[in-house]
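Of the protein chains in this complex, one is absent; all others appear in place.
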Amino acid sequence: MQDYYEIRWHGRGGQGAITAAKILAQAAYLEGYQGVTAAPSFGAERRGAPISASTRIGRQTIMVVSQIENPNVVVVLDHTLLKYDEVTSGLIRGGWLIVNSWRHPKELDVPGDFNIATADATRVCSDLGLVVAGVTVVNTAILGSFVRATEAVSMSNIEKAIRGRFSDSQAGINLAAIAQTYEMTRLERRG
Amino acid sequence: MKTTAVNLTEKEYALPGNRTCPGCALSLAYRHILKALEGQAIVTVPPSCLTVLHGMYPITSVTVPCVNTPFASAAASATGLLAGLKALGREGPTVVAVAGDGGTYDIGIQALSAAAERQTDFLYICYDNEGYMNTGNQRSGSTPLGAISGTTPVLGKQQNPKDIVAIMEAHGIPYVATANASYPLDLYEKVKKARAIRGTRFIHVFSPCPPGWSFPFNNTISIGKLAVEIGWVILYEVEDGVFRLTSASESIAKQGNLKPLREYLGQQGRFRNITEEQIEALQRWVNARWKRCLDRAGN
Amino acid sequence: MAEKGSTRILDGNNAAAQGAKLSRVQVIAAYPITPQSPVTEKLSEFVEKGELDAQYVAVESEHSALAVCTSASTVGARAFTASSSHGLAYMHEMLHWAAGARLPVFLACVNRAIGAPWNVLNDQQDSISQRDTGWIQIYARNNQEILDSIIQAYRIAESVYVPVMVCYDGFVLSHTEMPVNLPSQEDVDRFLPPYKPHTILDPANPRNYNLVTFANPRVNAEGVLCHGYMELRYLLQEALQNSRETIIKVGQEFGEAFGRTYSSTLWANRLDDANTVIVAMGSLVMEATVAADILREAGHKVGVLGLRVFRPFPKADVVKALEKSRLIVVFDKNISYGLEGATCSEIKSALYGSSVRAVIRNFIVGLGGRDVKARELVDAVNRSLLSAKEDDLTREYPEWICAI
Partner (left out) sequence: MGTRDCQHICAESSPAIGEAGKTGEWRDSFPVIDPEKCVVARQNKPACFLCWLYCPDAVITKTVPIQIDMEYCKGCGICAQICPAHAISMIREQ
């Protein structure tokens, strides 16, 4: 576990990247990190359009309010977004790129000196019926991959954060998705 | 019992020695508005001749509580008074916004429309002297076609006024009425009725202005009456959607025809430059509105 | 004293709504505008769910929002509104009116740029443009301060009968979640007594508020000489001058009650031995401390002075805080066109006649949401250090950190 994380989330409007950023901040606070922040990319958000969000996690109060330039972790909710250069921009050496994809990290063909984790969260969520207004919602499921790759927070605190946010039945499905994604996550260390 | 000059309360809430011009129709109308409210009101007023009537700090000519508010905000201020009273459990006094035609037709209509749409429980009284008389007679949305004003100094106003009462009625509020300072008992009855109704109530009060319209100030009452006889002002009320002509307009509808407009225009200096075409246009406007009202009244 | 209450992860807008709720506001009137809208949504939710016993008025404009609040406040209700940018500009007339009528209404200003052109992102041009309306202005650095400042604001406003605006950066705070300690309702109730209005709206004792007032004093019907317009303006100025004391006292008592002390009009960071001081306001103060740490590592004695209270401007406090400074670098997220950033002007004005003889540099940053990074602040300070000479105390115009 590190003292400080800067996590950038990339998704499309409606996929829940901002919610995931917030759940992670909550879980990290429960983990004992005194400083957590979660922010959307500022401005108008439109369904389907690429958006980003950020989570900062630190032992002390977070004093940095500017946008993340050099994330330790980049989480991509939709692997089609990898075509945009800004998605991996600034990701530090030895950091983690976590992608919702059925492909193995090696097959993603993303250059860089960071580690890569992948899991087919879409399939997991689709099987579990995590579909809202026609969109498969993978934002919580991908937290399983995040925990598996970074070990920044424990699964039990992710569970507490999820339970604090959702009704019992909804929390159950989300936690099942997170657990399955955790298990199926494939890691490729190259940093 | 029908209210008459003999049995109407002697109690005055608008005190002598106020700052209005001699022969001010607003001053007369306001006397009777406050009588109908029995002083049990909290009034809010945007800048207007009524502000002048109310006096200058630290003395006021009126014995009801009043909150002055900027020009655009009479109805919003009334909303705030109500919200405050409700929050404090002090419901009781009627909240009344009183504004001129400028503060109602023009700058105040946004707040008024919104307050009516929210069904705010207040009485809005617009006294209409057909222009910005407090600032020296500039044209407003209520100024008649052909009238000379500070901002229509040569050609006179080129447009008809808007029908603010119809606009307010279109908000689906429980009570709208027109009144006229020259018919104080009709005005008194309407305010009294409106006071008892819940929701947004709107009363339009026609208020001739001797200096603004350029007529001798002892003619205020006769000009106001003539305005009804020629059909420029139609006295009516719409209570829960039911239309009814009242007072002199009711009598005219039953007994006779409207007098020609020309007689009314000729008595006011503001129409000194009006053209024949404008008079005809104005007459057509009056006739069409009178016919609509007769149709609605079932005559 | 240790913190009490419970800690939740909240964004700034939610913290503002929670602060209003804990302050038991009685009348809420607001009109939606980005980035303030979630405040009004949250408060209407509290009211509709019955969690907050208040009148929520969905007005049609910001002008009406503040008109509702001022009249409700005249009746004696604790009133709340919130706005941003164009909304605040649209309120301008009513801002003057609220202060002139000495009504202790509260406004949460979620700082946002003003058009043209359109821009929904953060700077402080909106609230700075309202600095001369007679309101107390407090700027929050983070979401905890938003909540705490609102509770304090009602105590302050209702003590001195001056309206208070708490300003916080749009998106940077309004939409960013962070841990916020929520005090218990019982503790807030103990800290914040009910509002006692100075106005009377009673048909049995009729009073008329804010009639036309003469230039000169006038005798009332009882023969007592009453104010002219100018005396009333003096009283407002006097109230703001004296409010500093109340602001500090309330901040101290807040600390005693809740464990978070606000005993100064300023935020001081590593000022004790600093000869170079970064001055900023709002969330930028936090970023500036990161910059100061970087500069310290490079061997410079750098501190940060954050302006918590902008009106009344804490002149004496500022002079004292800048006593040892040789270089003052002021970062403004606003511009008084044709001159410089507003806080820079205020700092210079405060130092006039004092013993502080420091070089002052002004940088305009972060307009319309332009990201301000700690390294950019570091660069600006480094440039200023190079140019800091006794014969070059100040520049005519500020430097802009932009790509022009």
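Read from first to last, the chains carry the letters A, B and C; within each, the first residue is number 1.
Rule of thumb we're sticking to: a contact is a pair of C-beta atoms (placed from the backbone, for glycine too) under 8 Å apart; a residue touches a chain by one contact, two chains touch by 3 or more.
Note that the structure is predicted; figures quoted are calculated from it, not measured.
Partner chains of the missing chain, restricted to those shown and counted over the full complex, are B, C. Checked against the hidden chain, the listed residues C:Ala89, C:Cys226 or C:Ala268 yield one contact partner: C:Cys226. Of the candidate positions B:Leu28, B:Leu235 or B:Ala248, contact with the hidden chain is made by B:Leu28. If you put the hidden chain back, the residue from C:Pro32, C:Pro217 or C:Gly255 that touches it is C:Pro217. Check C:Ala101, C:Leu192, C:Ile248 or C:Ala321 against the missing chain and you find that the one touching it is C:Ala101. Residues of chain C in touch with the missing chain: 100-102, 161, 198-199, 206-211, 213, 217, 220-221, 224-228, 231-232, 235, 239. Summarising the interface, chain B meets the missing chain with residues 5-6, 8, 10, 12, 14-25, 27-28, 31, 54-63, 184-185, 216-222.
Just so we're on the same page, only the chains that are shown with their structure count from here on.
Separating the centre of chain A from that of chain B, both taken as means of CA atoms, is a distance of 64 Å.
With centres set at the average Cα position, the gap from chain A to chain C is 36 Å. Residues of chain A that touch chain C in their complex: 22, 25-26, 29, 34-40, 42-44, 61-67, 69. Partner chain C is touched in their complex by these residues of chain B: 39-42, 44, 51-52, 54-60, 62-70, 72-73, 75-81, 83-88, 90, 93, 110-111, 113-114, 117-118. On the side of chain C, the complex with chain B involves touching residues 26-27, 29, 54-55, 57-61, 63-65, 67-77, 79, 93-94, 97, 200-203, 205-214, 218, 220-221, 226-227.
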